[in-house]
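Omission of a single protein chain aside, the complex is shown with its protein chains in their original locations.
Going in written order, the chains are labelled A, B and C, and every chain counts its residues from 1.
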């Protein structure tokens, strides 16, 4: 099988390096182009001597469409430059997979969790067939686990209202990120923009493709978030309360049985189980459970049903794997498989 | 003014020592008796050389009614022995103030937050007048802040439903308590018994005294809790979502204006303000705000009103001051003032 | 007694604010001038509403000699600007007390720990008598405790060699300082420049004034340092091994008995005891002991004498109090008292 040539924008940053790390042994993708405005002209190997020689020999280019030749482009660009740069690449005919936030809510951009809404890729089908460029986005790291668990519960019981309180890891703030003096012996009960993004993104993820296949009709769940930073390195823990229209029965079995197209297609980055259930009374715990499914599974525990139409549980997602590079790779794999790229 | 003679049961434990510390300069109370089964016969000064000489000279007695002569007895006894020992003291005619859990929900025991339900002391009025013994309890440290904020909000808007997620401090588990290997780079999403206690205690605190003054008719709020341990030394942070029957207006002003009998009576341990409002976008924070009002105030912040009948906010209570010895002292002060002991 | 008018350079930074906090109730000093280049023109009260009204009404000026009218000037300026700005002020006739590093090793600048080397102020006596300006420096926060304990030990036993390993607090790196991702579940075994400063400064502190009173003849101890950052908020712990020329006898008593001029003169910021001895087997500990003597005492423990001429012990100093603003204040107090300013 011929590998697909991919580029990585902003490859020289911390997140970019995580992409390269995950791509270096990928069975389908071959990195042929890397950009990084502050290191233009250097060989990638000068920054990352641990990469395979084919990648080490790549020259770092400007984040400009004229400098990149690739079938597919990953964009771990920082928010501040993603908006404009990604648009420029899309207009120049590139297929972009991004985990940056600026384009997530654009009406022509599918926001993807492959297990949840593979059909949302229809939004770009026409452009793909015409060889036009487009952007496919992956959600905020705090949205991922919530949406993953809401999908099967909503399908089964019609979720009306969700109250979510997060315990978010330090790595979610990037590097240098949170000063140690702010978080030692402390919790910071605020993360800028997060409480607004999660409801919007979750409803887009749970939405349906319009008949004209040109937009997403969002879900209508009422979602109330409280986002908090705790002294944990990796792994976003979330405490969820929800109410449903239909009576809840066997919620654990429903979560445990959940599977999606990625599992069916055995996509290379797909975890065996998108949701892993813990039955111990005090799990999931970030340090103990974040690497379940190689960091690609959402771990659920402490399921309690206080009444017929309410449910409480905790969930955990690895924010820098499933919530970033891993989620983008899986999305790219789905795109390639679905449209036989 | 003649001081009131008080005893402290289980005075030799960690919590008992905190009581002694807070009592040593108390303007109304004088410690005249201390018990502690494992240290019987020692002088208190051998264990706590920093106390004033009058206290240092006290001999440690058995936790038995025959060994104690005092007008009022504080009981920071561990849960395992509190049930029986407190009953024995009450039956022997003692007035007990306890922050232990076993008797909190007894129908003849008032559960007290002096700012919220001073009238609940009517439950013991008759026994007090007849010089019979009784138990007065203070709530779980996680209940205190929640009930303190719900009181004015419920009075103003009729709260129907509450979803609370806690970030609880290590000191709440006592000593040795949480092993460091369990909490470093981690969150533990479970605290035994806590999620059951908070709803029951809160509704008792918000309840009304029956006409016969022999029991409390509890409040009827639906309260859903998720209790979690984080790597913070002191200070329980709680993230609250609630729904009301009446339209919410100016919730911040209502919380800020809240005052109670302790403030009116200027009780020695009463904070100037039972609720302190923070307007910064990222407060309250445990390390920065736990000592507000000398650890006796509940600190509230991040007030958000997503719709007419819903409210979100964070609150912080110092769990070992307001949530333990400080809360018990204030309750004792109210009792003494109310009934002119 | 008329108060002495003081100015604070760089008063609007984090450390500057700590100076203002410590100066606001000072019995001898009155803040009459504050500078801070990025906030020029604002009233101090706009930045620090908690200060007394006299201070709140001060207008923030440029850090320029022409803008400041004061008898004495404190300089908590960042290293990058301290070199030039402090020189400019000194040349303009100001008396500067600085805890910044650039001028510490200047031959005409006394480096002061008032308990150790009060006579080093002779270095500026002539200039002071002629009403010329000068700089008086305080040492690095890691030097303070080491020098404080070496002084009496060196006087008694002639110390030859010192091996010191530090466990330094996060606040020593300023704000934002150490990223939480770098220190969570970790130790950083390196602090830039620190291992070079400590030996030089310690030998200057333990040195003697030359006959001409124009320079310090430094001590000749061989000092080997290893400086490390740990996840502690405040308080630098140091583990010390040393060898002496003379036989060591009763080192604990010698350390415990140590006193200096500040104690004799009862200077306002002087701790009752510059060195406090802990006899428990596992002390000093940063969180438990850093506030001893209001953060102005050095706490020593775990004294072990492996042979006649070797000693091991641990020491703890509060790096942002004794190691910064507190040390500067005490030095200013000594200067004022010594020369009847």
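Things worth noting here:
FYI, a residue touches a chain if its C-beta (ideal position, glycine included) is under 8 Å from a C-beta of that chain, and two chains touch if they have at least 3 such contacts.
Keep in mind that what you see is a predicted model, and the values were worked out from it rather than measured.
The chain that is not drawn here is touched, among residues C:136, C:173 or C:237, by C:237. The missing chain, though absent from the display, is touched by one residue of B:27, B:41 or B:179; that residue is B:179. Of C:226, C:263, C:294 or C:338, it is C:226 that touches the chain left out of the display. Residue B:170 is the one among B:170, B:240, B:255 or B:334 that touches the chain not shown. Check C:80, C:186 or C:214 against the missing chain and you find that the one touching it is C:186.
The set of chain B residues touching the chain not shown comprises 170-171, 175-185, 231-233.
Contacts to the hidden chain, counted on chain C, fall at residues 163, 165, 167, 184-190, 224, 226, 228, 230-233, 237, 239, 241, 281-288, 301-302, 306, 310, 312, 314. Taking the whole complex into account, chain A touches the unshown chain at residues 184-185.
We adopt the following convention: only the chains that are shown with their structure count from here on.
Centroids of chain A and chain C (each the mean of its C-alpha atoms) stand 50 Å apart. Measuring from the averaged C-alpha position of chain A to that of chain B gives a distance of 44 Å.
Residues of chain A found to touch two or more other chains are 184-185, 231-233.
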